[in-house]
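I am attaching a structure below and will ask some questions about it afterwards.
Of the protein chains in this complex, all but one are displayed in their positions.
Here is subunit A:
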Amino acid sequence: MMLQDGSTQILCLTAQSGVPLFSRGASKQLPFSVIGSLNGVHMFGDGQGVALSGCQTDCGGRVVWRVFHDSVMLIAVNGGHRSGGVVQGHVKGEELFLERLLENVWNCMVLVLGRDELTGMKNVERLKKDLRSCFGLIDQLLEDGHRGVMGNLTHCADCLLPPDPALVQEAVDGFTRSVDSEFGCLVVRGRIAAATEKWWRLAPQEVVLLSALMRTLSASGSASCDYPVFLPQGSPTVAHRLLRFQLLPGADVCVLCGPAPTLHKAQSDLVRQFWSPLAETLRDCLAVGERCLPAAVILRAPEILALLVVNREARRSVSCVRAGADDSPALPSRPRCWELLRLFYVFAVTRYFGQEEAPAPGAPAEEGADSRSGASGDFVAGLSHQPLQCYLVTEECKCYGLQTPQHQLFLLCPLSVPTFALRNVATQTLSAVTADTGF
């Protein structure tokens, strides 16, 4: 593979004619001949009535193909050697990662351009130009993994639990009503701190994608935005307006609304009215920081390197890494912890837990995708029961996974924690996170 170690590249071509539309990721682009061959081999299979979905190279590189609506083909190419003893040679896991990525990239394209624009394909040159407007968001997805965002992988929205949830909830509800909308959400440090009930009823992928968009917009430092967005599942052909306001640096509120009110009006009349009284509450939310959990949640800090708690029903998650003050250099670095957490998540859900993707209420699930990525391989199929807990000891850390009907917990502990104590730490952590917060 002509890619750097571990880097992932996304290729986009027209499904009918194989004309390259764009490629993202990896600083060094694959040569045209390789792109052509990747398309060719898929086309060959197609001609034989075989759908080629993925393959693996000798040195660990992986390719995943997917055609969307008979119009656009997306190919994800991974250079292999994704550092991580956990999943090395773990085919299913890597594929899940790439499949999710392709689905997210397609959803990005729909979000910005609308489905009609992508499937109509009247003028390829024009489409090529228009697709450039998706690059910001696609690049954000490719980089998100480095910033401690799990939603692209879990399809559960990354959340931050505010110290005073009732207050912010009330403000979000009120503000959303005031702009004649039912869809509103407060994002603190790139994670959802509160959202209206309807917001949570959007398809999980949409919630995750909108969060990614908010992170992109917030990172640019802009004060407010009026963005036309198509909802990949809820409204792929009619654009809504996403109004976003930066209340404080790092704290943004957004609403999905119709033609009224204008950005100018909403900003000058409504933002202050609803949010000025909450400036201090918002600062408290910001203070929660990367821990994502309010101070009231007490963790056995030295024993926890990283944790991810998924609320399976609500499709939300909270995660944090090295929340304790222990900065011992012997422990894996923060970015490494995030990577290990992602790897362990993929490992656990593909091998043991399975991931029933709750179909989005009111929206048809993407055809076939969920059942395929939900398959947890032959291993689980051979089991007569559903595993509830799993653990894994690696050279860098010890991992423990735990699932209840309501939650899943993925926990990384330092090697110093005795293996027999892992279960104890895990159950205590899960109840510490969920008991008082109602998460």
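Going forward, contacts are C-beta pairs under 8 Å (C-beta built on N, C-alpha and C of every residue); 3 or more make two chains touch, one makes a residue touch a chain; residues count from 1.
Everything that follows uses one rule, which is that contacts and distances are computed from a predicted model.
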Hidden subunit of the complex - UniProt protein name among "Aldehyde dehydrogenase domain-containing protein", "S-adenosyl-L-methionine-dependent methyltransferase", "Ciliogenesis and planar polarity effector 2" or "NADH-ubiquinone oxidoreductase chain 4L": "Ciliogenesis and planar polarity effector 2"
Residue touching the undisplayed chain, where the options are A:Met73, A:Leu247, A:Val288 or A:Leu392: A:Leu247
Residue among A:Thr119, A:Ser224, A:Asn311 or A:Gln389 that touches the chain left out of view: A:Ser224
From A:Asp130, A:Glu182 or A:Asp284, residue that would touch the chain that is not displayed: A:Asp130
Interface with the unshown chain - residue positions in subunit A: 112, 129-130, 132-133, 135-136, 139, 217, 220-228, 239, 241-242, 245-249, 251, 259, 262-265, 267, 271-272, 275-276, 279, 282
